[in-house]
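The complex appears here minus one protein chain, its other protein chains still in place.
Letters A and B name the chains as they come in the text, with residue numbers starting at 1 for each one.
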Amino acid sequence: MKRISIDPITRLEGHGKIEIFLADDGSVANCYFQVPELRGFEKFVEGMPMEEVPRVVSRICGV
Amino acid sequence: MAKLKLASYWAAACGGCDTAILDIHEKILDLAAAADIVFWPIALDFKYADVEAMPDGNIDVTLFHGAVRNSENEHLAKLLRAKSKVLVAFGTCAHIGGIPSLANLFNKQSIFKRVYHDSPSTVNSDGVEPQPKTKVPEGEITIPQFYDTVWPLDHIVDVDYYVPGCPPTPKQIWSVVTTIVSGQLPPKGSVVGASEKTQCDECPRQKHEKKITGFKRIATAQPEQETCYLEQGFLCLGPVTRGGCDTRCQLSGVACRGCYGPPPGVLDQGAKAISAIASVIDATDPAEIERIISEIPDPLRSFNRFGIGGSLLVRKAL
Partner (left out) sequence: MTSFQPKIIGILCNWCSYTGADLAGTARIKYAPNVRVIRVMCSGRVDPTFVLKAFADGADGVLVAGCHPGDCHYIDGNYKTMRRMALLKKLLADYGIEPNRFRLEWVSASEGDRWAEVVNRITEDVRKLGPAKFRAKAKRRAEVSVA
């Protein structure tokens, strides 16, 4: 079974990879999209004063 | 003169550094005239395999932003170090850990528990968590290993230069680009694209004598806009933060939270912040001191918002 890896996906914000498995006749047998990143904002803002949170979570996405 | 080969890569990042690079606007044409960009996921379709196939030292300068949070970030840090003549820790995350390094107060287990099980909008009755390897009918697929600790770039590989800022300002980015293109590079290990003084040197607010008798929060009090924040009792990390950003936060009505990192000679921004601020608290009685400092909530994340990964202790002991 042939395997095509697209790693990384590009021209968007964020990390991602795509694995495509081809059957012998060249058709797509299966395709997986994976997100290889996590930073955990939802955890590490716990306990912060609420007025400080906007300037932290703006760093979830700089775009 | 041959065009420079440039790369820009994001590890545990938000895209803000790349957006700041794009914010040099029409100067991007001057950049394109001087350099070929050979790897830039936000804008160009080069793959990791393309970088792996390059000879060592092929890239003249790599701007590496984002912190090292997982095995893929670590792999790319080591790969780009090998493939680059000059490696720049670009932006606060690569410089001193950045906002992602706030996660160093926690660990993988507690982060995964919140993200994949306990957060209110998550439905995960099978209790599934991401695994580095997963068997599927067609074979095996992989994702990076998530580490307990977030690291600045220089904790993983040798770094040639640091460009601070969350993000670095486009004006400073252009000055760094012109320095690179000129070939007149400062000594290795230098911080570039920033001032050698603190925020206070550039801040337009009126400064008088500091005698702090209490701390205020913007949640419950309104600062006046002409006077130094710290003098009014609003926590400001300006005295312990490197200048160079044109005091963009102070000019926008909020106090500095330290994203440009420590000033020259300071090993730990949080430690220096408490040293500087304690100096100007106006109290000599232990009970009064305790009353005043208790008005600062969340000490570590207040005195060191952007650089816990780059602090001397790096992380909370768990």
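Definition applied: a residue touches a chain if its C-beta (ideal position, glycine included) is under 8 Å from a C-beta of that chain, and two chains touch if they have at least 3 such contacts.
The structure displayed is predicted, hence computed values, not measured ones.
Contacts of the undisplayed chain with visible chains (whole complex): B. In the complete complex, the hidden chain is touched by one of B:L29, B:L44 or B:L318, namely B:L318. Only one of the listed residues, B:K5, B:K83, B:R114 or B:K272, touches the absent chain: B:K272. Where subunit B meets the omitted chain, the residues involved are 68, 71, 74, 105, 147-149, 151, 154-157, 266-268, 270-272, 274-275, 277-279, 281, 283-284, 286, 289-290, 293, 298-301, 303, 311-318.
What we mean here is this: only the chains that are shown with their structure count from here on.
Distance between subunit A and subunit B, defined via averaged C-alpha coordinates, is recorded as 20 Å. By the touch rule above, subunit B contacts subunit A in their complex via residues 10, 12-20, 41-49, 69-70, 72, 98-100, 102-103, 105-106, 110-111, 114-115, 119, 130, 136-139, 141, 143-144, 146, 166-167, 217-219, 254, 257, 297-298, 301-302, 305.
The residues of subunit A lying in touch with subunit B in their complex are 1, 3, 5-8, 10-15, 17, 19, 21, 29-30, 32, 34-40, 42-52, 55-56, 59-63.
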